[in-house]
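Our next item is chain A:
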Amino acid sequence: MSSVYESLVEIVGGEHVSTQAEELYIYSFDLGTTEPHRPDYAVAPRTTEEIQEILRLANREKVPVAPLGGGLSLAGLALPLKGGISLDLKRMDTILEVNEKSRYVVVECGVSQGQLTSYLERHHPTLMHSEPGAPPMATIAGNMAIHGQGDLAHPYGFNSDMVNGLEVVLPTGEVCRFGSCSVSTQWYTNHPLPDVGLFLGWAGTTGIITRVSMKLFPHKSIVGAGQFVVKDENLIPEIIHKITHTEMVHDLVAYSQAIPPFSSGLHHLTINLSADSEKELAFKMELIFDDTLGHYIRSGDGGYLGFNRGLQRPQVSKTSDWRKGGGFEYVGSIMPVETYPDCYRRGREISEKHGIPYTVLGRVIGMSHAMMFSWTYAFNRADPETMDQAREALHETDDLVLELDGAIWKPGTYGQKLVMERMDPNTLNLMKKVKQLLDPNGIMNPGNWEVS
Partner candidate 1 sequence: MTLAEYKYADTIHRCFRCGYCKFPVNWMDVNNCPAYARFRMETYSCGGRLWLTKAWLSNEIDWSEHLAQILYSCTACKNCEEKCPLRFNVDIFNMIQAARAEMVERGLVPAAVKEFLENVQRHGNPYGNAREGRGEWSQETGIEQYQGQDYLYYVGCVGSYDTRAQQTARTLGKVLLRSGVSFGVLGSEENCDGNEVNALGEETLFEMLAEENVRKFKDLGVTNIVTLSPHSYNAFKNDYAKYDGSFPVLHYTQLLRDLITDGKLDVSGGMNARVTYHDPCFLGRWNGEYDAPRQVLSAIPGIELVEMEKNRESTLCCGGGGGNFYTDFLGGSENSPARIRVREAATTGASVLAVACPNCMTMLEDAVKAEGLEDKLVVKDVSEIVGEVCGIG
Partner candidate 2 sequence: MDIIACIKRIPDTSEADTIKIDPSQMSIEKGSLVFKINDWDEYALETAVQLKERTGGSLIAVTVGPKEWDDVLRRALAMGADRAIRVDQDMVAADCHSVAIVLAALTRSLPYDLVLCGAQSEDFGCGQLGVMVAEMLGVPHAALVVGLQEEEGKVRVDRELEAGILESYTIELPALLTIQTGINRPRYISLGGIKRAMKKELQVMSPGELGLTAEMLAPQVKLERLEFPPRGKEAVLIPGTPEESAEHLASILQSAGIF
């Protein structure tokens, strides 16, 4: 056995390191279309100190390290593209603190979305976090790190906007804390300390987040979703604009999909409302469905499909089984809301060209400041041709996003290159300097965001 293996065993214990074929096989795979990339070691640490020692070892021995949370970005961002260590962070799954008064939670990096939702429901039912639509095994920290958005995106923004503080291990092994936690015992705010935003959106190439503090929001006793549908995609931006103006909604999602066939070409809006009394709910419903959307209903341009009480949290994702195939991947983008019609039309073209039933979705972020628009391509893992088709469709969609003046969200290596081609050279230069400063030996999730 190499000395790296022996050192890893000393750091985390023999049961938490593996060089066996089975672990290396499983940890080679992302769940999307990215080709497998084999690590040399699968390692599952439990503490920040262990991670520090692992990174120091990796720097000494020049071994790449790829941090892995839930592995559900589906863009291959947690794969060991250059071999080395696949660092499974999910053993670090302690919820450290919930502060009801300041409405925040501090978690270790491996805490999953489902675990937190369940914990808050049972112990702090007046609080909730913005939970993304990913399978609940996705981690809080991982979702932050890729600028995810959850079911409070409207009106509260990106999940990365909800960060109150971070504990990070630098590639060279030092621990840093950002936010109030660096000066106070409380993790309630990120500002006003000097901004060192170097770890969100960097796809794990600048360090490993070990703890994060996240804002929590009011959770009311009555929650539900109203469904609204229109045939004309061009109406969607104005409807979204109007609904968000009311400031009454939390989570606003527009989606359209080919399956079931009767819904193809229709555009649904899921409008989440919550209230602590029937009076409050009635008021909100009247404001939205009568006052704001009334005239669309009366003119026949839109249909109200009813309001269902109770929100399923975590949300259940069945997309992967659509083609009975065990897989899907999507291009996510952050777009101006007004681009919804083009995103839909052009996306549908790409899907149909590749024989994939189209699935598109736009989730409003902030006060309609932007939307996360996604194009999903399902494939059958047992049929390599469908994976090729999906991969091609994904690349074409990456191109489309930039053509429509948008920004690719959490791009894989293909999209990263496209984005870097367009970024201004000074920014790229600065990124390169930052990366070199933080990771002089280039061990931190290499292969991603590599500025040449």
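Keep in mind how these were chosen: all candidates are chains of the complex that A comes from, given by their letters.
In this text, a contact is a pair of C-beta atoms (placed from the backbone, for glycine too) under 8 Å apart; a residue touches a chain by one contact, two chains touch by 3 or more; residues count from 1.
Given the structure is predicted, the values throughout are model-derived calculations rather than measurements.
A.B. asks: Could you work out which candidate touches chain A in the complex, given the options 1 or 2?
C.D. replies: It is 1 that touches chain A.
A.B. asks: Under the stated contact criterion, what part of chain A meets candidate 1 in this complex?
C.D. replies: 15-16, 18, 20-23, 25-27, 29, 31, 42, 44, 70-72, 88, 90-91, 93, 112, 114-115, 117-119, 122, 135-137, 314, 316-318, 320-321, 324-328, 380-382
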